[in-house]
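With one protein chain withheld, the remaining protein chains of the complex are depicted in position.
Chains here go by letter, A, B and C, matching the order in which they are written, and residues are numbered from 1 within each.
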């Protein structure tokens, strides 16, 4: 059994936790590797990934490890997250079940975002929550949305969000999008402050790749999961498709992905 | 080849059209039956259903014939509809292709709405667009939503809509719901004038049946597709699941179901 | 000093409270009258109105007494209200200040709703929160809005709310309207589930009377403050204007009307 512990080296309590867990797991006979964001294990195949950190750390883990198909356990190290499955003080008592593989798996769709300059791909990156196209100054930009190579019309406003169901409770929700069941294979297209006031959020089956092209979009940016930023040049186009593999999240409680959503949203707002 | 023509006997131009088409189709060697809403054919198996009328007539047809799996062609007899595939003046030139089966099929998810008084089922009805739970007087009612037998919390307000993707462009849209791709198997749960202002539209995978129960809902009604109404008594509960078979709609143009949605919405609003 | 105590005879604790306060106030030299909803004082002029009850009781008091200009103190007898100024357990310690007139006054705009059958007025009633026009069954109705005798176009959907600033935190908020400062003299026009999706809430200066006429509105109702209901017949029209006098509410704390609005909204939703 090979276990990879992923932590955030800038947050000392996650470093400390990783050390503690390493000792425990080794004592239970597991092989342990650590990825602290800088030091990474070599190209070794692993059986379980334990992420010590908030949603941001899990998102980073998804980008790097989701396509390998390894089961991922998110351990909540601070404020309540949407992606973590258990609290840090519960981890120790679950280690045996984890090593025995005694859990179910929730699959979360991942998106693959490919930015092209004309026809030439210049970046491909995975996203767990969303890709955002937005003006930098508070100025109207115009974007075209294509589904199956057919234009769905222009979006005028601050920009556009294309989210996964997992991302539907993040930025897309703030911009007025619906909450979408993670069991659905879908993209949520949510305009940000659209000047075409009857433009509405769309939920599109993820079997269709989407393409976004700027029509009039000087000084705009592309941002994936709040972590990867790049300028959105007028000659760029962005192709968004479902990644080949979903993120496979460890579920120890049997909870529905939907459970207590309202409660999480409210706590999130009050905090 | 057995063709059923369905029209609305209260709209003379659909009666007239049915007579014309009957003659044509017979001349082409088809057997023709007519359902005008009162006179109905006996229990005969048919190969094609042609609906002459607006969205309301197609919705009625779906309720009666969708589960038989027969392909349905909606012929638009008046203002532009969301469900009709061709205009009435285009029908004649398409008859040959129709009889030859030269078309593709778009599947539209249908819902089955079961109303129970305690444990006893008292009505089961199919729905193509939505089921609505609403107060009659402008008064707050409280409804509970259950997914997989777990409560998703209370909805306070004028009521609640549970829509199919097809219905996402109808009443649910007016109440603030997203537009959902008909290729998705999903329910859209949209609150109407919710007094809990952060209650948001949900899109839930249709593999989960939903249950709605009144918590405090005197003087409320249940309404399916704007056509079937009944009072919603405090001891009722309503179970909503995906019907066994989708509505199979004839697609002669190869158009994406999404095509020109914006245009249809706008025309609809201006008319 | 003549004080009128208004309570809700159906809520025993308000009856009890009224008796206690009557004794106290008499002991302090005041003349005391009681209105319990059925027994009412004769046509006597009063100097202070103390309302023992929730927002509903204060709304009823406003309808009956606002135009007399008497200062009104709302005493919160249960869950937190938007209109009450003090909690019931604080009343006793404030009696001296009340009798001495040691308080400031917050003015709240009141609306006058006049329903006409053709040209003939058939009902005139005051409203503190809102007048609602809504379909009874979940069916689209069409209403015309006129400002200064000019049409502002048709509203298609479940109906329309015309609210005062005080009412902007009640039903209008649930339907998507803004929160409006009670110091403004304005009507808030908020569509309910509008099928014309770009119809937006309007805030109109209250110097303009508004007129609402049904265009296609069978089976609709008019409802003032959730308390006065009548059917809305196709030949009716409703004229809404600002009442001659505002409701004059006693303010003992110097609090801004806006203070802690968010907190009140949240408590309201959680309760």
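Methods note: a residue touches a chain if its C-beta (ideal position, glycine included) is under 8 Å from a C-beta of that chain, and two chains touch if they have at least 3 such contacts.
A quick note: this is a predicted structure, and the numbers were derived from the prediction, not measured.
S.K.: Which residue from C:16, C:40 or C:198 sits in contact with the chain not drawn here?
M.R.: Only one listed residue reaches the unshown chain, and that is C:198.
S.K.: Which residue among C:177, C:226 or C:246 touches the omitted chain?
M.R.: Of all options in C:177, C:226 or C:246, contact with the hidden chain holds for C:177.
S.K.: Among B:11, B:108, B:156 or B:200, which one touches the chain that has been omitted from the display?
M.R.: Checking the options B:11, B:108, B:156 or B:200, the one contacting the hidden chain is B:200.
S.K.: Among C:25, C:48, C:98 or C:188, choose the residue that contacts the chain missing from this document, as touch is defined above.
M.R.: Answering carefully, the residue with contact to the hidden chain is C:188.
S.K.: Which residue numbers on chain C touch the omitted chain?
M.R.: Against the missing chain, chain C presents residues 147-148, 150, 152-153, 168, 173, 177-181, 183-186, 188, 198, 200-205, 207-208, 256, 258-259, 261-262, 265-266, 269.
S.K.: On chain A, where is the contact patch with the chain that was removed from view?
M.R.: 132, 134, 136-139, 157-159, 171, 173-176, 192-198, 221, 223, 226, 229, 265, 268-269
S.K.: To test your reading of the contact rule: which positions on chain B touch the chain that is missing from view?
M.R.: 197-198, 200
By definition in this document, only the chains that are shown with their structure count from here on.
S.K.: With chain centres taken as the means of their Cα atoms, state the distance from chain A to chain C in Å.
M.R.: Taking the mean C-alpha position of each chain, the two centres sit 47 Å apart.
S.K.: Return the distance between the CA-based centres of chain A and chain B, expressed in whole Å.
M.R.: Once rounded, the distance between the two centres reads 35 Å.
S.K.: Show the residues in chain C shared as contacts by 2 or more other chains, in ascending order.
M.R.: If we look for residues of chain C contacting two or more partner chains, we find 197-198.
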